[in-house]
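Data block below; observations after.
Every protein chain but one is kept in place in this view of the complex.
Presenting chain A:
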């Protein structure tokens, strides 16, 4: 068993029209190297499920997206994602706007092979009216009416972590694992990029096994991508690149701004990308964000 694959094989295993979940949270620990591989591909008509940040914005800017299922799309210090905003305001996207909690609840329903999970969340809001959600009544004495959050089944989930081995054991060392594990368990195929890929985790990092955020039976492909979260944060290894994110945001206001970002920054390959954004030393020493 060897789940390691090249980034080209990863992108080749996706198809247009797929529903793809992207783990991470806003501008935090996003699988950006995998996103850039999609940006360089011919994939289109994707449905994206995410706690979105620049991942969602870039895919929208590149015309890869048919529908976005989201709790938010934001880059924290830059609250509004400029390209997501542009696409929304142009009316070109299908949308399912969720509460953050509903999103993970839908992933859990998918993971547990349930059609839906009941919740109070969404009741009484326009998230319910616009999303067309239905209610269900408790069969017990209380008879309570609840919103039925449908399963969010994913064709593929994308994660970025610190370490993986060839068997699919992964470790995410940061203080927050967000909902990565549920994206993985809700997906038919989960692809994980990692800062480092080793032969066997038990031979290299057995003392950190508690950082194994999701079991290897849910991991189908492992891709080595050092600094693969850039420009998002990868605590405790490196912070987000706010200067880069600002320049990216500014590009949305410039004529041909996206085309220039795609050609000059994303470019043709991942190794060249790291050089173009300042090189390995600069990216790996980006300070951790302070909140």
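We take it that a contact is a pair of C-beta atoms (placed from the backbone, for glycine too) under 8 Å apart; a residue touches a chain by one contact, two chains touch by 3 or more; residues count from 1.
The rule we apply is simple: contacts and distances are computed from a predicted model.
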Name under which UniProt lists the unshown chain, selected from "Carbon monoxide dehydrogenase", "Malonate decarboxylase gamma subunit", "Branched-chain amino acid ABC transporter ATPase" or "Ketoacid CoA transferase": "Ketoacid CoA transferase"
Residue, one of A:37, A:59 or A:73, that touches the chain absent here: A:73
Chain not shown: contacting residue from A:42, A:126 or A:281: A:126
Touch with the omitted chain, as defined above, among A:2, A:16 or A:137: A:137
For chain A, the residues touching the chain missing from this view: 25, 70-74, 79-80, 84-85, 88-91, 95, 97-102, 104, 120-130, 135, 137, 143-146, 175-179, 235, 287-288, 290-291
